[in-house]
Each structure stands twice: as structure tokens, then as C-alpha cells.
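The complex appears here without one of its protein chains, the remainder shown in place.
By written order: A and B. Residues from 1 in each chain.
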Amino acid sequence: MVYCIGHNIISPLGEDTQSNVKAVQSGHSGLKIYTDRFADVEPFCASLFATPQQFVPLCTRCAETAIRQSGIQGDSNDVIFILSTTKGDNLDLLTPALSIARHFGNPNSPIVVSNACTSGVCAQITAKRLLEAGLYKHAVVIGCDIQTRFIVSGFQAFKALSPEPCLPFSPERKGLNLGEAAATIVYTAEPHEGWRLEAGSIHNDANHLSAPSRTGEGAFRCLQDVTEGIQPHSISLLGVHGTATSYNDAMETVALERAGLQNVPISALKPFYGHTMGAAGVLETIIGMQLVQKGTFIKMLSGFGGVNAAIQLRCE
Amino acid sequence: MEQLIEQLKQQIIESLNFEDMTPADIDADAPLFGEGLGLDSIDALELIMLLDREYGIKLADPKAGKAIFKSVRIMAEYIQANRTK
Partner (left out) sequence: MLNGEPVTVQETGDKMLVELYRRYAGNYPKFFKMDTLSRLGFIAAEILLGQPADQGQPQVQTVILANRSASIKNDTDYQATISDGKYYPSPALFVYTLPNIVTGEIAIRHHIQGETAFYILDKEEELAPIIHSTPFEAALTGWCECSKPNRFYAKLQIIWNN
């Protein structure tokens, strides 16, 4: 297992983890209607920064705080940078990752995890494996995506967006909202008090590229893997993907029931942040850890390409 | 009408990438989804975009496509009644 020794969130709701948690606890949402942010795009509801952000500076600013908090040296050979993103800096994923590692003077080639909406959870799983294999001592996992005309137009063509703030798991749900944010978690292989990443699992539905399996096959298998040996009643919170699209939430309900987790408290954060894509898995894990404080927290995500991922974190 | 059906068949083949298929291979009265051409949900969204791009018809609700995309003939009839270009 690996241990969380630092974290940070920069989002439209706040400039650090604490201000983000406070905003969520007091029910603030970053979602707003945008009518003329991008040319040709129909009005949409999203959580966007008031001032448009540059990808690399946003990531480095976010990671700096988390690295400082962790006490590790970013320029050490023992540290690996892992970037979770779907569209990176204007469709370029590798160059920004190299720039971020260079910014911190890190000598190792960074890893970019691009596994659709599950990237942020998958990146944490990659960090866990590399640290457990003894390849590095610490991993800086950064999740980030910035909304563009490219992304919004595509989701509109998919008829996947809700014109108003999304309603996960509601019978009235009309689709998802997009969002932008950066989030960072620093993991270490050295035993440390506080939250630790216990287990992770990734499964494909092998069913459809853009629609989840109706039997929740991949998500069910992930949940089964990460809850092995633990009683449902001992799980404090399960952070669902909860995009508020008709298919996703129905699929997650099926997967939860199949895994015997239907009575576990769940949380969906998209009404606060929208779907922050590459950032979602990291951001929603940090908020989950902060809300639970002590106990077991499960985070699950599903995405295009039929991929699903889940992790189990614990704090005693 | 027959001319519109032929043109529509060609546009469907092009926009849905039906390699090796000619308009003659598509039965104007056969169902587009399920049996027949076996289209899926992404194809349905692509057909919605085709209506917009080629005929200036905007479908806000993707569910409305179900009734329109029953066959090429029904689609052509809908286009004739609603086209803006």
C-alpha cells in the first residue's frame, strides 16, 4: 500500500483543498450557464475558472502546494510525476507533462495516464504499483483538464450535456455538466499516518465505446476487487461517478447492487464541479478523504472506451 | 422523392463509413437500426448531424430520431417536409 502525504485542489470553488472542502460543505456550486464562452457552441452549463487558465501553470501551481505539504523534493530521482489528463494542453498531452517535470527539476520522464474519464483513478493505481515495485519512493499524481470549444462541441454533438445544473441519480436527470480543475495527490511508499491507498482495480465492459454496460460489468468487477475482504457496513462512503447521464447512473446502480453495496452511503460531486475529466478521479478522491476523515472510502469512475476503475482508501 | 432517397443513401454511406456499400445495397424501406443496417447509438447521433449539415434540420431531442430513422424512405419524407436548405 502507499500513503497520502500531500494534496491540493485548484478549482473554480477555491485555490486550495480547504477552501474547496468548505465550499462543498456549504453547498456552493461552480456551475454556471455560459452563452458566449466559445464560438458556435450552444449555451451550456459548466464549472469554469473566472479567468481562463493555462494548462501547465495551473498544474505546477496546484502541485507546488501539495509537494511543499508532503516535504518531498520534487527534483529528486526518487520522485515520479504522473499526469492524468484527457485533452492536455490544447490536445498535446506529452509536452505539458515534460514541462511540469522540468519545472520541478525532476530527472525522470513523466507518465501520462489517458484512460478517458477514469484517468484520475487509474493514475493513482499506476502510482501505487510503481511505488510498491520499489521503482520510486514518491509519486506526484496531478489530474487536470481545461474546457475548450473542442470538448464542449463534442459533448453537445453527443447530446450528453444538461442545459442546467446536473442531478446525479435523480429520475429528473438530463445529462452531465463539464468542469475544469487541477488536483494533486502525493503518495509515498514510506509508512505514514493518515490516508493510505489500499487497493485499485481497472476493468473493461467489452460492450460499447460510448455507453456503459447495462449490467455494469466492468464497474461491478472493480467494486468486487477493491471491497474484497471488507464488510459493506464498514465502508464510510462510496464516491460514485454520478455524471447524471441516464445510462451512467443506471449502470452504477446495477453495479452497486450486484456488489452488495446498495446500502453504503454514496456521494456524487458533479453538481459542485461538473465533470472535470482528467482531474475528476484525483479531485473527487481528495474531497472524499476530507469528508470522511476516518474510515474506508471507495472511489469509482467509468468512461469512454468501456473502461471502469475503482480504488479503496483507508484511514484509521 | 426517389432522387432524394438516392442522395440520402449516398450521404448515409459516406457519413457512416460503409465501405464497399453502394446505394443499391440499401433497401429504402428496411429498418436502419437493429435488423437491416444494424446502426448503433453513435450512428444515430451522426445522422442527427447529417440532417443539420445537409438539410438544415436541427433535432434537439435525440429521442425524436427514433421515429425519423425508421427507414431511408421515412427519413426522406421527414426531410422533404422539414428541410430549410
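Things worth noting here:
Criterion: a contact is a pair of C-beta atoms (placed from the backbone, for glycine too) under 8 Å apart; a residue touches a chain by one contact, two chains touch by 3 or more.
Keep in mind that what you see is a predicted model, and the values were worked out from it rather than measured.
Within the set A:G143, A:P165 or A:G306, the residue that contacts the chain not displayed is A:G306.
Of A:S109, A:S234 or A:Q293, it is A:S109 that touches the chain left out of the display.
Residue in contact with the omitted chain (choice from A:G154, A:G194 or A:G260): A:G154. Residues of subunit A in touch with the missing chain: 39-40, 86-88, 91-94, 97-98, 109-116, 122, 126, 129-130, 132-133, 135, 149-150, 153-154, 156-158, 201-210, 217-218, 221, 303-307. By the touch rule set out above, subunit B reaches the unshown chain at residues 15-19, 42-43, 45-46, 49, 52-53.
Quick note on the criterion: only the chains that are shown with their structure count from here on.
Distance from the subunit A centre to the subunit B centre is 38 Å, each centre being the mean of its Cα atoms.
The touching residues of subunit A, counted against subunit B in their complex, run 157-159, 208-211. Residues 40-42, 45, 48-49, 62 of subunit B touch subunit A in their complex.
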